[in-house]
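Note that one protein chain is taken out, while the other chains of the complex remain in position.
And now, chain A:
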Amino acid sequence: MQTRKKYIFLTFLASCLLVFFFGGDQLRHFAFFSGRKAKARRHWPHWTDRSLLKSFADPEELQRDGDPSLLSPRERQAAWLSVYKSSRCRMETCFDFSRCEKHGFKVFTYPRERGQPVSESYGKILSSIERSRYHTLNPEEACLFVLSIDTLDRDHLSGQYVRNVDEKIRGFPLWNGGRNHLIFNLYSGTWPSYTGDLGFDIGQAILAKASFDTESFRPGFDISIPLFPKDHPQRGGERGWLYQDSVPPKKKYLLVFKGKRYLTGIGSGTRNALHHIHNGKDIISLTTCKHGKDWEKHKDTRCDKDNVDYEKFDYQELLHNSTFCIVPRGRRLGSFRFLEALQAACIPVLLSDGWELPFAEAIDWGKAAVVGSERLLLQIPSAVRCIHPERVLAFQQQTQFLWDAYFSSVDKIVHTTLEIIKDRLFPHRSRSRFLWNALPGGLLVLPDFSTHLGDFPFYYLQHGSSPSKKFTAFIRAVSQAGSLSQPILRLIQAVSGSQYCAQILVLWSCEKPPPPSWKWPQTTVPLTIIQGRRKLSDRFFPFEAIQTDAVLSLDEHTSLSTSEVDFAFVVWRSFPERIVGFPTQSHFWDPEQGRWGYTSKWTNELSIVLTAAAFYHRYYHSLFTEYLPAGLRELVDGLAACEDILMNVLVAAVTKLPPIKVTQRKQHKEVLAQQAECRDGAAGTPPPGQRSPSAPHSAPAQSKGSAGSRRFSQRQDCLNQLADWFGYMPLVSSQLRLDPVLFKDQVSVLRKKYPRLEK
């Protein structure tokens, strides 16, 4: 009987299970049974009749889009002009594009008035513009105007506050309601509210301002600039502090802050909370109450202990040794801290809600900074801890790139401002966001040259392409004789023998006309003669005829063999952003004279490749001619032998890398007795080839005679003047030379691809 009971019980149980599992959906809706399944996410329903739903707009409505006869485009433009003024200015409504059409982008600075001193910083801004290639002295041809009145400090409590600006500007006949004007400002408003008020009516002028807030920022019109100190260098600028990519990229501290704690007033919300994240180990957040005159009035219980801790750490030491740096708002949104952290490769963690970041129209700050929220301060430690080391490494490098490209000097800040405005005027010839955020940076990329990545020497890897497989030989002829010299004939033969040569261009820079075409040698590649203007900088002019990526720059006296040319070109294709050439020279710092020295002696290092025999990318012709300020080219034209140094300095400034020397065949007794040159003394670069070996860094050999030593001292002067122009010495030294893989190896000559290089 007991068994039967058991069976019945089991049967009951089994049927329960059966009912439960096979009994249909309904049961599952009982929470009692389903447990977690009842919590299964309720999704958006799949409507049974969804196929019957109508479209949000019928196709014709979409394609016809309203009634076109309403407002003509011209009427709309006119209506805009009346509505969108001052605080709602946009380029379309407040900027007169027609001023920029005839003469291009020209900037006029108002003449500085006597008895109207400008601050150091504003003086630097003005001279940056005056040194730029866009500057004009003629207001008629100007597209953009910059005031001579110092508008940087508009805190009326400040000593540098200029009064009655409104009156003064109204007196300017060119003011025109501020149209096409650019106004710079670093500080606006004052205690206690620190508003964006400038104390005068800027009208329709573009405002380039530090600490811009997103609310008053007129997008696509204004420009947010960084706050920079008054000792910010005019040009050049210090380099960043990252000298190596350490792995793991972590430094001693994870996150640091050292600064004032505002006890009251605007900005105190964030500054007052910063001490909460201090852990004394890898997060150091130190605040002091000491600031202002009456801080002790507001003093709270923390102050005394905090003030003591505050003194224990050095700000510079923290900057150097931390991975992340908190950059909170001060009274205003921006702070000096921002640029300091950027330079120090300390990744900025921004706590400044509503700050329109500097140059955000161009710069992708997400790649170089952590944009935090003031309200989520307490999440910051865990958020930065979660950032992957790989990303930290990329962040660090990006800070350095941005610092160096756009911020390290007043020149760079001002030029970036101008280029952003210029890009707006010619949108079809402007830089893409990629160009602004990849090395070597937007300032060094000329959209007038091209907007295609593959046309520049910098982006082959990111772009997944490679430089063209042919080169253009570009020979500068200065020979006075009306006929062709032996060396140039030999050179043309040797170069045209290269399988990679696409064409030969001869730049004829002599008074006498070039020999008639039948006197030129027959070559397998096209040979074109260009009549030059007999200026030294001519040889780097971006001639239309140069169509290949690579240019082989030559002097008529250069002696090269086909093998040398072939090998050098193959090497160049691996280093398309550098100068690759044969004879080299080097620079060094001469501590005794306190200036840069230059030597053409044989040394174990090199930093200059003579452009008498060198490959480089044709883009450098454009940079040389378009990017460098006219003053520099005039300097070069005035000196006898400086243009090739300038080219080397330029390329080094762009790439931050040394040039590359390749194997050169031994040459016998290179004609040192300088060949007859054009009468006007436009000397070419010295001949490539050997010079008598002597110890490096020694004075020029007397045997070379006075012409040689004059030339030498000119080149040394040139080097120093260029270093001054650039604000630093861009040249970088290298200790290596690239040879063919089997060069001078003890293996049969038959196996070698470039046997002729070894003779």
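Basically, contacts are C-beta pairs under 8 Å (C-beta built on N, C-alpha and C of every residue); 3 or more make two chains touch, one makes a residue touch a chain; residues count from 1.
Just so it is clear, contacts and distances are computed from a predicted model.
For the omitted chain of this complex, the UniProt record lists the protein as "Exostosin-2", which is one of "Ribosome production factor 1", "Small RNA 2'-O-methyltransferase", "Exostosin-2" or "Centromere protein M". Check A:R114, A:K293 or A:R751 against the missing chain and you find that the one touching it is A:R751. Checked against the full complex, the one of A:P73, A:G115, A:G159 or A:P173 touching the unshown chain is A:P73.
Only one of the listed residues, A:L393, A:L489 or A:V525, touches the absent chain: A:L393.
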